[in-house]
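Below is a structure I'd like to ask you about.
Omission of a single protein chain aside, the complex is shown with its protein chains in their original locations.
Moving on, here comes chain A:
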């Protein structure tokens, strides 16, 4: 059995990581899941959260703000809208992200687009929860 798989983390602006991983915890839109080698092929969208990568060289955490992940026979690719290594994230950056989410929420409420309100509220809650998770 293969004990590692190819893991790629790419954002629109650059490729952040490409390595062999043993397990990756993904903040899926419908709940966290952990992908390990030989996982069934899956495509899932992401919610803002922590992406935990375990590899033989050590563990790395990334903060992702949305996007999607594709798991296939070759490995796992995460296409994140924005991804920042947790160790490099500052309180200010997170605050800007929360502020953006809050603005989106407000815009949805103001325009009375009810289906968007719940989405935006969830996004905002996810963002805020993220802050407490990584203790900033």
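Operating definition for what follows: a residue touches a chain if its C-beta (ideal position, glycine included) is under 8 Å from a C-beta of that chain, and two chains touch if they have at least 3 such contacts; residues count from 1.
In this text, contacts and distances are computed from a predicted model.
Student: One chain is missing here; what is its name in UniProt, given the choices "Spore maturation protein", "Sarcosine oxidase subunit delta family protein", "3-isopropylmalate dehydratase large subunit" or "ATP synthase gamma chain"?
Tutor: "ATP synthase gamma chain"
Student: Which listed residue (A:19, A:36, A:50 or A:79) would be found touching the missing chain in the intact complex?
Tutor: Candidates A:19, A:36, A:50 or A:79; residue touching the omitted chain: A:79.
Student: Across the whole complex, list the residues on chain A that are touched by the chain not included here.
Tutor: 8, 10-15, 28-30, 40-45, 67-68, 70, 72-73, 77, 79, 81-82
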